[in-house]
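This structure is in structure tokens; I'll ask about it shortly.
Just one protein chain is left out here, and the rest sit where they should.
And now, chain A:
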């Protein structure tokens, strides 16, 4: 704080602080408090708002706890997001390692371009791309049929489609933190481990992954939060059997017209995400400050 004032002088520093305060109060604290307020109140017609029935209760949360279908979808969203996170990690780790330790300068530029350029297109269109690829009469089924790998078209849309779409959508959020972490690992450490007789898996398990721990935790936290809060991929690539919890929240708000219940559902999802983040950080023994870097 003092450093801020020393560097920018009183006026500018105060201005920065006020901006941050406006952001925190106006964009983070106030909406969440309003959501909480909604969640605790019953859904009433406008005329009866403020009347005797309008009192705080946990009824909206209790509704979720007692509604078996919603509860199932909630837990499915949790473990499916975890699966998305794991799959994204498995896809990204080898690419990040190759980019950080093996690729030449030219290869690195090409790889980064190939990874970043698709992100110039917005998320809905990118997901629509997958929608076309995975369509029942789409190119993927055509190629697999043509090669004789499958005998009749596969319905990709559903759990597999959602997984593919999400892994693709969040690849950079996993890749870049891990790449950054592995890039700072001294090559000689890998060589030393090899020279001492360690096979490839042990070099990664004992030297590379511990070094990249903070980056891996960051990537996993990002990907999990984005996956759990995702709407486009399950909406476009899913099937009725692969509904995401965010879709139910959406329904309460915009189709059911019950903002109070929607707010309660949204808060439960938020609480869950925070819990997962904190537990993950504890497991990896990483501080929140390391992730912020």
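Definition applied: a residue touches a chain if its C-beta (ideal position, glycine included) is under 8 Å from a C-beta of that chain, and two chains touch if they have at least 3 such contacts; residues count from 1.
Note that contacts and distances are computed from a predicted model.
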Check: From the names "Oxidoreductase", "Cytochrome bc1 complex cytochrome c subunit", "ABC transporter ATP-binding protein" or "Urease accessory protein UreD", which one matches the UniProt record for the unseen chain?
Finding: "ABC transporter ATP-binding protein"
Check: Which of these touches the unseen chain: A:99, A:193, A:227 or A:267?
Finding: A:193
Item checked: Given A:164, A:207 or A:221, the one touching the chain that is not displayed -> A:207
Check: Which chain A residues would touch the chain omitted from the figure, given the whole complex?
Finding: 186, 188-189, 191-199, 202, 206-207, 210-211
